[in-house]
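Here the complex is missing a single protein chain, while all its other protein chains stay put.
When the chains are written out, they are named A and B in that same order, and each has its own residue count from 1.
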Amino acid sequence: MTGAQTLEYKGKVLQFTPENPAEADIPADELHEHLQNPSTERTRRLKACCRWKHASAGEFCEKGVTAGIERMRLLTESHWDTRGKPEPIRRALGLKNILEKCTLVLQPDEFIVGYHAEDPNMFPLYPELSYMAVQDYLKSKYSPQPAKEAQEIVDYWKPFSLQARCEPYFDPVDLRRGYQVSTIEGPVFASGYNSVIPPYETILEDGLLARIALAEKNIEHARAEMEKFPWNAPTGLEWIDKIDNWEAMVIACKAVIAWARRHARLCKIVAERFETDPKRKAELLEIADICHRVPAEPARGLKDAMQAKWFTFLICHAIERYASGYAQKEDSLLWPYYKASVIDKTFQPMEHKDVVELIEMERLKISEHGAGKSRAYREIFPGSNDLFILTLGGTNGDGSDACTDMTDAILEAAKRIRTTEPSIVFRYSKKNRAKTLRWVFECIRDGLGYPSIKNDDLGIQQLLEMAKYSRNGNGVTPEEAHYWVNVLCMSPGVAGRRKAQKTRSEGGSAIFPAKLLEITLSNGYDWSYADMQMGPETGHAKDFATFDQLWEAFRKQYQYAIALAIRCKDVSRVIEGRYLQMPFVSALDDGCMELGMDANVLSEQPNGWHNPITTIVAGNSLVAIKKLIYDEKKYTMEQLMDALKANWEGYEEMRRDFKNAPKWGNDDDAADALISRFYEEILGGEMMKNINYSGGPVKPVGQAVGLYMEVGSRTGPTPDGRFGGEAADDGGISPYSGTDRKGPTAVLRSVSKVQKNQKANLLNQRLSVPIMRSKHGFDIWHAYMDTWHDLNIDHVQFNVVSTEEMKAAQREPEKHQDLIVRVSGFSARFVDIPTYGQNTIIARNEQDFNAQDLEFLNAEL
Amino acid sequence: MSATPHTQVHWEENTPSPCRKCKWQTPDPTDPLRGQCTVNRHAMGGVWKRWIRDVEHMTCSRHEEGELSFRDHV
Partner (left out) sequence: MTTCKDCEFFFSVPEDADDFEKSKGDCVTQKEDEKGKYWLTRPVFENNQCCSTFHKR
């Protein structure tokens, strides 16, 4: 019905003409170019000169983006100078050296200030993490200069790097398999990829001076305890590490205050000595005042809060250590300052529209934020910078609706300024107010691909369930469990002053069932990409007399790969705790402050997870094999293997049979039963037998990001009818693109059958532009969402974009700079995605809503 | 693999046409000494990569010097 304008439903004839009549005059193939509406001329200007840092296929899309050398240089200088000191203090002094000596950046028009490299076209590197990742940069056109010095730095750090320190604990064969990124994502220590949930609440509420005072008081107490008579070594010696950690916190916090105040000085100098525009001069002096006060002191108004939060982000995500993400419950975090500035007008008085402008500026700061990630991560989020995802909505600790006017301001800003980042997660609850849901819908309808929607109740429940595994009995309370955010794109984690996830070693990284199935058919051998043994020898498929034998062989491959993957994370965790302390992050965490522990070491709320990606290629393949080989015996396994080795050439009829076997997402009981069992028994059941550092089971988070393209390209032909090198399925639980043929509610019914042993599963759906932009769009979407919620489904995210517009953008990319699409877990500028990836989005089924669908949704139209 | 050896990446010590210089090569996601060959492209759009163990000492008969835009990679 996507092309039609009418539908008969419950005795009425529904018209699907645009809700905004003016849109009837806009050509369908350029709609997105007409949707931007920045709230002020300032944000329009800022967007026009935004220094985008999108990456794709390992390359940066914009010219002139390059790695900087300053962070590497200053960290190395300090590391050399601090030999012999305790490791936490070395880390703090390293941060201090960087913040004291680094170049600061101030751009025209901006209100939120601060950048993490010596030039706004640059990004920093992290030689202390992965030596391979940094060496790759030095061989590329993005190498920091001077190249000779950069090489000396990399050579210096190699033995001290996280990667070099972790590698000895693994068999080189296992490492080589992990480095492929075909059966599992590369070990965190080999890429340096990371995530963190900074305790923004602490810095906004307390300010750093208060944290310094706390740490100093703790040190004083510790020393007094150590000096007591009689001396008791078992307890007395425990103070040593704590004192080191507290000292490190003090050094780090003082360094951050001084660095923030350097920004104040810069703004003041430019205002008083160079700026000629009186309005901008006054504004620079205001910024100077803010940067002098925060984050040293608590935030008092919304401008304070935004600046303190931004400084904290830069340190936690880019200067102290690299971390992807922008995890925060932004509406709740900023609500007290919205109240102070907009409602009570007691400090930094402003109107709601000024808040929208501030958030637009924040979005543009994020869009300029270059990430010095390894090549793998420059491949797997094509068309975007990095995974910057904030969370909104949901419910408060007392169960009430958490949506406020701050929520609406963030959503309105996103709709107006149209950037790919930060992406937004909305925690959907039946208690959410209609006004905010309307904003959520309008962002989705405008094709932003976000908010991505998470089930609020499920997030709360899983945090409470994991709390019981807490190593120190201090897991989240029921109230704290309501304060959850997505750590990156899919997995909930608690946020706030304490207990939040501080390292990706806790949860994250991926495993690839499609590739595992491929090697299962060949005795664990990867014939299609690496030409090497990739897993245990579990037999050749032609010798599996029953489907159960194949199932069990896959189980063994999966067990090997998942245990290796989780072991990589936990070994990294231990080494991070020894050598990669985060004294600034630790200073903000109330648990670390109380206990004198580093943030990598302390674990109070387990949050272990791992991401199966490319599951549906494997699932659909198992369904086809069972049907055509073991049940109907139409083909033998030997015939299938011959066809796969030939990439189906000469086997067209056979390929059609395998391609036309029942597919996931069509509410087909037989296919869904087998695939649900696959999810629950193997992907979840086997994964959960592994216990991580924090003492809890590791649970599956079905995902994709752009890995469905990368791993697809490293996976040979598969029994679902796929050719070698074709993309895999684009979401954790999404039907394979184009194979969901029974409509959107059939997809929901299939997905709702997977319930057990899961943490999360990503569902991509593409909705019709004419339907969503009609006057019935919101009501249909709302009915869909309520049904989704009641079916106990974890997640859904939407593309609302026409094929004709995407194809027009392929022909003339320069005319479609504002076309944004949802890839999977993140949104991207369509024209910055390689053609291969663009075609996977075009191939996604655009869902029609027929009368039966609307009946199932109980839509009142 | 079913293709004849020389059209796919293979070892050739000190080859004058190493994969590193080939436009179809893109670096390995993890290890800068290795690479990924993207020359095998299906009419339906699939890019079936092959792992290159050593970008200095491997080659194939479809070697072409140069660089592809990111748009043509995966």
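The criterion applied here is as follows: a residue touches a chain if its C-beta (ideal position, glycine included) is under 8 Å from a C-beta of that chain, and two chains touch if they have at least 3 such contacts.
All values reported here derive from a predicted model rather than from experimental measurement.
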{"item": "Missing chain: touched chains present in the view", "value": "A"}
{"item": "Identified contact with the non-displayed chain, of A:28, A:237 or A:258", "value": "A:258"}
{"item": "Chain not shown: contacting residue from A:266, A:541, A:562 or A:601", "value": "A:266"}
{"item": "Selected from A:18, A:86 or A:120 as touching the chain missing from the view", "value": "A:120"}
{"item": "Where the unshown chain meets subunit A, residue by residue", "value": "49-51, 64, 100-108, 118-121, 254, 257-258, 261-262, 265-266, 269-270, 273-274"}
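In this section, only the chains that are shown with their structure count from here on.
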{"item": "Rounded Å distance, subunit A centre to subunit B centre (Cα mean)", "value": "30"}
{"item": "Residue numbers on subunit B that touch subunit A, as the complex places them", "value": "1-2, 26-32, 36, 38, 40-42, 44-51, 70-74"}
{"item": "Footprint of subunit B on subunit A - complex, ascending", "value": "56-59, 61, 132-133, 135-136, 139-140, 179-181, 186, 190-191, 374-376, 379, 527-531, 645-647, 709-710, 712-714, 716, 723-727, 834-837, 839"}
